[in-house]
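Here it is, the structure in full.
Missing here is one protein chain; the remaining ones are kept as they sit in the complex.
Chain lettering (A, B and C) follows the sequence in which the chains are written, and residue indices restart at 1 in each chain.
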Amino acid sequence: MKNDANVKLSVPARPEFVDLVRLTLYGIAAKMNFSYEEIEDMKVAVSEACNNAVLHAYGGEENGGSVDVRFDILGEDELRITVSDSGESFVPSGDLQSSNLLGKSIEEIQSGGLGLYLMQALMDSVEVRTQQGTAVVMSKRREAAGKASV
Amino acid sequence: MKNDANVKLSVPARPEFVDLVRLTLYGIAAKMNFSYEEIEDMKVAVSEACNNAVLHAYGGEENGGSVDVRFDILGEDELRITVSDSGESFVPSGDLQSSNLLGKSIEEIQSGGLGLYLMQALMDSVEVRTQQGTAVVMSKRREAAGKASV
Amino acid sequence: MQTDKLTFRTENLDGTTVVHIAGELDLEVASQMRATMEPLMELGDRKLVLNLRDLKYIDSTGIGILIGILKARHAKQAPFAVEEVPATIRKLFDMTGITPFLTAAESYSNGSPK
Partner (left out) sequence: MQTDKLTFRTENLDGTTVVHIAGELDLEVASQMRATMEPLMELGDRKLVLNLRDLKYIDSTGIGILIGILKARHAKQAPFAVEEVPATIRKLFDMTGITPFLTAAESYSNGSPK
C-alpha cells in the first residue's frame, strides 16, 4: 500500500451481515500481508464488535439501524478498525479480565460477556467510545513487520 | 434475506482497491444465491464501473478521491449496484454497440472503450447518471428466480 | 440466505453420539445450532461428542453455546466432550478459559477416527 488509505463499509445491523464484514476485513488484511493467524484474530475481534452492535445497540430489534465499519490502513503495517453504531450507549466495565472463565468452577461460568474481553485479547489496542451510540476502535500491527525492524 | 437491505462500501479511487469491491460483491451475491456464472458477470460489470472511476473521474491522479459502491438487495432476487464517484462528469455516447469488435478488421480494432459496453452486456439494466461526478446504476435478477416463477 | 453456512452430521456409535460440525458458528446460525443440539443434550445416558475438525470459525456466540451445553450436561451428570479442535479455535478456547472444562472429557475420545 503506497499511502494511508481508508475503506468504509456499512451493513444493516442484522446477524446475517456480520460475515460480510469479516470477508471485507479478510480482503484488506490479506492485501496488507497480515499472516493467516493474525487475520483470524482480527476476524473474531471485529465480529465481536459487530455482534454487539447488532444485539445491544438497537435493542435487538431489526429497526433499520446500521453497523458502520471503517478500516484505516496506516503505513505498511498497521490496520485500525472502527466499528460504530448509532444505538444505545453503555458504560463499559473497567474489569474485563474477570469476564473470562479462568479459575472459575462450572457452576460459576456463564455464557455471554466474553466479547469485549476477546477483542482486547486479540488486538493490540481496543478503545470504546460512547457518545451517540458506540464506537469501538481497535488496531493491530503486522507481527512480521515488527520483527523485520529489530 | 428477509427485507430489502443495503450495503455501502467506499474505497480509495486506486487500482489496487477494485478487487475489494469484487470480494464484497461476491459475498453479497453468494448470500442471495446468485449462480456462479451470474456472480462472475456482475464482478466484471462492477469492476468496469470502478475502473472507470479510478481512471477517468479524477483525471488519473491519486488525489484522494473515493469510489462509492452501494448494493441494494431488492426482495429475494434482485441486486442493484450503484458505483459513484465525485470526479469529472462525461456525456455517455448513445451507441455502445459499435464499441465492440464484432465485424471489424484487425486494423480497425482498438484497445479501450469496452467498459460500458460490457456492463450493458452483462447486467439486466445499466443507467449512467452524470451530475457532480458519475453514478452508474446497474441491476441483475437471479435467473433461477425468474425460472421458478414460470 | 446461504443454507450451507453451518452443517451437522450426526453419528451414533455404541453409547456415544458424535456430532460433526462444519462451517462457521456465529450469531447468524446460533439458533440453528441451539435447535440442533437441544434434543441431543437431553439424552443423559449417552456420551455427547462434538467433532470440530471442519469448523472454520467460532466467536463468543458459539463459545457461549458450548458453555450452555457444558452446564446442561454437568447438571445431568452426563458426559460431554469436544474433539479434533483446529488450532485457531483452540486458541480462542484457551483465551476464554473454556479449555479446562472441555479437556477432561476430550482425552477420553482421543482414539476417534481421523
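Criterion: contacts are C-beta pairs under 8 Å (C-beta built on N, C-alpha and C of every residue); 3 or more make two chains touch, one makes a residue touch a chain.
Computed from a predicted model, the values in this text were never measured in an experiment.
Undergrad: Quickly run down the residues of chain B that touch the omitted chain.
TA: With respect to the unshown chain, the touching residues of chain B are 15-16, 18-19, 22, 37, 40, 43-44, 47-48, 51, 54-55, 100-104, 106, 109-112, 114-115, 117-118, 121-122.
We adopt the following convention: only the chains that are shown with their structure count from here on.
Undergrad: Please name the chain that ends up farthest from chain C once chain centres are defined by their CA atoms averaged.
TA: B
Undergrad: State, to the nearest whole Å, the distance from the C-alpha centre of chain A to the C-alpha centre of chain C.
TA: Once rounded, the distance between the two centres reads 25 Å.
Undergrad: Mind checking the centre-to-centre distance between chain A and chain B? Centres are C-alpha means, answer in whole Å.
TA: The mean C-alpha positions of chain A and chain B differ by 30 Å.
Undergrad: Multi-chain contacts in chain B: which residues touch at least two other chains?
TA: Residue numbers touching two or more other chains: 1, 31.
Undergrad: Give the residues of chain C touching no fewer than two other chains, as numbers and ranges.
TA: 1
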